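Worksheet: the structure to be examined is printed underneath.
The complex appears here without one of its protein chains, the remainder shown in place.
Showing chain A:
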Amino acid sequence: RQDVLVLTPWLAPIVWEGTFSRDILNAQYLQKNLVTGVVTFAVQKYWFFIEGFMRSANKYFLAGHQVNFYLFTDNPEKISHLQMAPENHLFVIPVQNDSRWQDIFTSRMDIISSYIHSQFQHEVDYLYSMDIDVQLLAHIGVEIIDALVATISSWQVTPQHGNRAYEARPGSQAATPEGQGDFHYTASFYGGSVAEVYKLTRACSEGLMEDRENGLEAWWHHESHLNRYLLQHRPTRLLSPEYYWDTEL
């Protein structure tokens, strides 16, 4: 690929179709017997997305490798029987319904970090957080496995008078670093080793709670905290906007 940037200024690869051989990567990972976890939330009306997400993820996410899906929901009874691939497991974890929008995102980071601490670190090597309102349309494989992985947002952020305005950018443009050589990452798909994801979710959760105490909240804040963290702890691998394309564009 010569049309896009494939390496960040700190030498982290940017994963685009055509930059890697999944066969070579699979061969490397099969040697290691890794287990990967996926964390996703389906609260309030989002229970509706569960079936579509699980069906496509079960088929396309790290196919052929061991995946534990951790589904946090306040509607466990609404989950119909889902047929999982033999290597995959689904764990449904009931959560309380937070009535405030802001709390939903804050508590997510908090929930992820505490569950990593109490459970996930013993069950998986790598962990990814994905929004449930997506369907995978093509294989997402071991090219995503690395210590700290973030996905370049297909949206451009323009701060205006304290209110964030989002502008859409076509994929390859979105992958242009802004200013300092940094990118805008989406909070809808990120992950890495359990240790790194723990540090990230802890930091974001603490930052969000501090904001709340100071009366500063907005629904996009979890993404700002994520981006601030990733500015100071640069990802070791970036996924191009191909990996999370917001269909609103």
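Simple rule for what comes next: contacts are C-beta pairs under 8 Å (C-beta built on N, C-alpha and C of every residue); 3 or more make two chains touch, one makes a residue touch a chain; residues count from 1.
We adopt the following convention: contacts and distances are computed from a predicted model.
**Student:** What is the missing chain called in its UniProt entry, if the choices are "Cysteine desulfurase", "Septin", "Nucleoporin NDC1" or "GBGT1 acetylgalactosaminyltransferase"?
**Tutor:** Options "Cysteine desulfurase", "Septin", "Nucleoporin NDC1" or "GBGT1 acetylgalactosaminyltransferase" narrow down to "GBGT1 acetylgalactosaminyltransferase" for the missing chain.
**Student:** Would you mind spotting which of A:Arg108, A:His184, A:His222 or A:Arg237 touches the chain that isn't drawn?
**Tutor:** Counting the whole complex, the residue in contact with the absent chain is A:Arg237.
**Student:** Going by the contact rule already stated, which one of A:Thr19, A:Gln119 or A:Ser188 would touch the omitted chain in the full complex?
**Tutor:** The one listed residue touching the chain not shown is A:Thr19.
**Student:** When the complex is taken as a whole, what residues of chain A touch the one chain not shown?
**Tutor:** 2, 5-7, 9-13, 15, 19-21, 24-25, 28, 143, 181, 234, 237
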